[in-house]
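Heads up, one of the protein chains got dropped from this complex, but the rest are sitting where they should.
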Amino acid sequence: MEFFLQQIMTGLSIGSILLLIALGLAIIYGSMGVINMAHGEFVMLGAYGAWAMNAFFGVGLLPSLIVVFLGVGALGWLVERGVIRFLYRRTLDTILATWGLGVMLQQMIRLSAGGELRYVEMPSVLTGTVGILGVDVPGYRVFIFVFVAALFAVTWYLMFRTTFGTKLRAVVQDRSVASCFGIDADKVYSLTFAYGAGLAGLAGALVAPLKSVSPEMGTTYVVDAFFVVVLGGVQSLFGTVASALMLGELTGGLAYLWNDTIAKALVLLAIIVLIRFRPQGLFVSRIRS
Amino acid sequence: MSNAFTTFLNNRTAVQITVYAIVCGAIFLFPLVLDNDFLLNRYARYLVLGMAAMALSLSWGYAGILNLGQALSFGIGSYCMAMALKLRTVPVHTGEGGLPDFMVWNNVETLPWFWQPFHSMPFALLAGIVVPVFLAVILGWFMFRGRVTGVYVAIITLATLVVGNLLIIDQQRFTGGFNGITDLAQLELFGIEFDAYSKSTYYLVAVCMTVCLFLALAVTKSKAGMILQAVRDHEDRVRFFGYDVAWYKVLAFSVSAGIAGVAGMLYTVVMEFASPTFLGVPLSLSIVIWCAVGGRQSLLGALLGAILVAGMEGTLSESETFLDTWTLIMGAAFVLVVLFLPNGLAGLFEMLRRRLAAQPAEKPTEGATDAAVLADKGAAERS
Partner (left out) sequence: MKRRDFLIGAAATGAFTAAPHIWRKDTSLARASNGEIKVGVLFSLTGTTGIIEESLNKATLLAIEEINDAGGINGMKIVPVVEDPASDPATFAVKARKLVVGDKCVSVFGSYTSASRKAVLPVFEKRDNLYWYPTLYEGRECSKNVIYTGAVPNQQQDEFIPWLVEKFGKKFYLIGSNYIYPKEENNYCKKLLEELGAEVVNEEYVPLGHSEFSSVINKIQSTQPNVIFSTVVGDSVVALHRQYRAAGLDPDKMPMASLTTSENEVAAMGGDAAAGHFTSAPYFMVHQSPENERFVEAYKSRWGGDKVTHFVSEPSYFQIYLFKQAVEQLAASDIDPTTIREAVKGQELIAPQGKVHLEAENLHTWLWPKIAMAKSDGQFEVLRDSKEWLKPEPYAAYPNQHCTADGLVQS
């Protein structure tokens, strides 16, 4: 029983990191149809933001989260205004443009912060382990789980219970009709993109204490995030949650049974089959495209 | 401007064939002005990469299948060739006829069964084409029967590529793992030895490239090619006309895979080894990028795009001045191309042709309708 719980916890913590990284992408892709290959670089910038706040200003991880969110969000806004908005009519091309942006962001970081691997110190209050149902779980992983849950709640509220969310959903459904009703579609889109980028930044800052921070770190994350979002269903926030947790449990379990290589391969095969038979995603939202 | 010339310019196919022939001719004449084996090898490498991009243009530009796993076919081709050439080297450790060196390092006792047939070069050459095609047919059938389109195709092909890459690295005992298969013999065909750094290899690549290019061109000009373009633009309409859309897509997907397989085999000959990076995600994305820069809806455009971008990368990354900034420059150039040249460099050429021929610029959607109308006609003929 204890072993089983341990496994569930491991899966949850892998899943919560996947969700953390995929959430920003889900919003940008789900509502705007933009395939943001620079998402991984936003994650990377967030991690570097947390590192820089600590290295240059001595600020701990938790306070710097606010700065990272606003900073990466602002950059996202610039990217949307400067590049993405010209591409809404041909969304597949956004893959290419954002890929170019990602390459540039990587090199900018390499030139300014250096290419060395960096690390971010874990907040000291979270270094211990927590006993949950008799299983010892790293405190920091519990924190990530709680934080992601909160972030998801906020995002859901924003999308479905605020005027901004209503406007966004209106624009997503029919941009021209929404515009006729006086909704500034441009503004709604750029704010959404900024919010998604900000979430990616947060994700980067939060995973940094568990992983290494380097200019190339984003590339693996963006691929994983895509699998999560597409599997979950493009316009369904709950689908993203479900697919992240499912992939987390699956990876954790298979890696325990065999090893991480086999786990990764089997999870990918599962994704291929699932997308083939449910291309609309595991959970279809009721929003019509 | 003379009348005949304008008429010629108005015939799109004629212009196309002429331009293709001129470019191929130039590629063949190139070694005459460049007598440097080192540079020849480099250009042969660019030509091979160009072939991979051209193959992608066939499935992406003409059939709308965004294949992010193009490097899988490329890599399989490359490994087939490497296996055959590896069996032709005399291993340092085990002597004539012994096991390949990396198998000895991995404590493998006997040559595994799937290595056995690679003693035969014709088998290897065939395998380098047939295996990628076979996999493409299966994967294509699996995807297109289920009417998987757009970004989902991209995700599935990407996932397949990652699985392939993991397998190659994990099965170190049989594939050399992360190190790849190194120390290969030189390819020998019809009594000619193909040294990677010689004109012979360059010409081998040039011949294969030309054949594949015109083969791909023939496919696009065939009825199937027309239907594919119609599918790209209005899949449902074509389906309503009674065409089995899935099989047309499988056709484009597998021809593309076959050409990529040939390119992969040549890549091993040119690079003198095979590595899991040949079926890596970065290479696969690069192929997409080259294709987009050159113009995905033009086979030649994609080919030249790859040569241009890979060549620029090579030159910039080697120059003192741009050592730090070349990735920035490439990234920025790329964003600009996407923003201002949606059809890539080939789009620029097409614009020029139309201007010279004094044709009104066509909107892309009209081109699409052309193809749909054609498919319509085809359907009428059949009924």
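Going by the order they are written in, the chains are A and B; count residues from 1 in each one.
One rule holds for everything that comes next: contacts are C-beta pairs under 8 Å (C-beta built on N, C-alpha and C of every residue); 3 or more make two chains touch, one makes a residue touch a chain.
None of the values given here were measured: they were computed from a predicted structure.
**Student:** I'd like the shown chains that the missing chain touches, ordered by label.
**Tutor:** Within the full complex, the chain not displayed touches A, B.
**Student:** Looking at B:L99, B:I169, B:A306 or B:A346, which residue reaches the missing chain?
**Tutor:** Counting the whole complex, the residue in contact with the absent chain is B:I169.
**Student:** Among A:G30, A:P209, A:G233 or A:P279, single out the residue that touches the unshown chain.
**Tutor:** Touches the omitted chain: A:P209.
**Student:** Of the residues A:M217, A:L237 or A:I272, I need the one that contacts the missing chain.
**Tutor:** A:M217
**Student:** By the contact definition given up top, give the residues of chain B that touch the hidden chain.
**Tutor:** Counting over the whole complex, chain B touches the hidden chain at residues 37-38, 41-42, 45, 92-93, 102, 105-107, 166, 169-170, 172, 177-180, 182-184, 193, 195, 197-198, 200, 271-273, 275, 277-278, 317-318, 323, 327.
**Student:** What residues on chain A make contact with the chain left out of this view?
**Tutor:** Interface residues of chain A facing the absent chain: 3, 6-7, 10, 13-14, 17, 110, 114-119, 121-122, 127-129, 136, 138-141, 209-212, 214, 216-217, 220, 251-252, 255-256, 259-261, 263-264.
Heads up, the rule we're going with is that only the chains that are shown with their structure count from here on.
**Student:** Go ahead and note the Å separation of the Cα centroids belonging to chain A and chain B.
**Tutor:** 33
**Student:** Can you check the complex and tell me which residues of chain A touch chain B?
**Tutor:** 35, 83, 86-87, 90, 92-93, 95-97, 99-104, 106-108, 111, 219, 223, 226-227, 230, 261-262, 264-265, 268-269, 271-272, 275-277, 279
**Student:** Under the stated contact criterion, what part of chain B meets chain A in this complex?
**Tutor:** Touching chain A: residues 66, 142-143, 146-152, 154-156, 158-160, 162-163, 166-167, 169-170, 281-282, 285, 288-289, 292, 324-325, 327-328, 330-335, 338-339, 342 of chain B.
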